[in-house]
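Of the protein chains in this complex, one is absent; all others appear in place.
What follows is chain A.
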């Protein structure tokens, strides 16, 4: 080894009377901060707001890149959920008789809305799991508040859902449901669900950055959640009448966030014998879930901000 080891003593020959300072003092004097430290929550929110254009542009870019290798391209935005709904219609609507006494004209919009609304949450979770672990290149190359990624992915799913809502409107009109004032309620419903989904995506982004195995596990959890929320059948009818279960089980299942947002959306759009009026508690639950997960998920994600992309 060279005998000139540590030729230059720390903190370096400053020649201006700073050599007596410890590194920490020198850093404090020139306003240097510890690299990679987590910013306070309010500053983090400000940083995130500063990246709003990035979040939006990233979600749009991802959305358009999603089917860029398919021949039909962007049409799959609409085909995929529609085909999904069609499969469930065959199985639950025709084969298993899971309509709970609804006429076809009421059941089909019920099913399509359920599938689309649940897909929104489902895909937000799935892309949330991979939001950090699937974008390590970006995370390691550039500095930006990491919450931009899960937020951007739920925003992508929201835009995807807006495409799907066009299909819903076509189907509704096809079955003779014409626009009423209650249709405007889809705006607050989508907003609440978006906040809820973003919080959930941030929770799973943190979990998934630490345990990538979740990407394998989550599809099963999400499928269980889907069947337990009554996406393709009225859950209350299924539990109490078909399975002979107690009412409280049905109530609990109906109060879960996925079921709440589906019900809110269905009652806003469908006007049938099974969709007359919805209790105010559903709106309270919708707001509550959104606030709980939106704020909780954001704080939970922020707590590990300095650790993303490492290792």
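By definition in this document, a contact is a pair of C-beta atoms (placed from the backbone, for glycine too) under 8 Å apart; a residue touches a chain by one contact, two chains touch by 3 or more; residues count from 1.
Everything that follows uses one rule, which is that contacts and distances are computed from a predicted model.
Chain not shown in the complex: UniProt lists it as "ATP-binding cassette domain-containing protein", one of "Mono/diheme cytochrome c family protein", "ATP-binding cassette domain-containing protein", "histidine kinase" or "Phenol 2-monooxygenase". Of the listed residues A:79, A:92, A:144 or A:300, the one in contact with the hidden chain in the full complex is A:144.
Of the candidate positions A:57, A:70 or A:170, contact with the hidden chain is made by A:57. Within the complete assembly, A:23 is the residue of A:23, A:40, A:73 or A:174 that touches the hidden chain. Within the complete assembly, residues 1-2, 4-8, 10-16, 18, 22-24, 26-27, 29-37, 50-51, 53-54, 57-58, 61, 65, 68, 135, 137-138, 140-144, 148, 211, 306-307, 309-311 of chain A touch the chain that is not shown.
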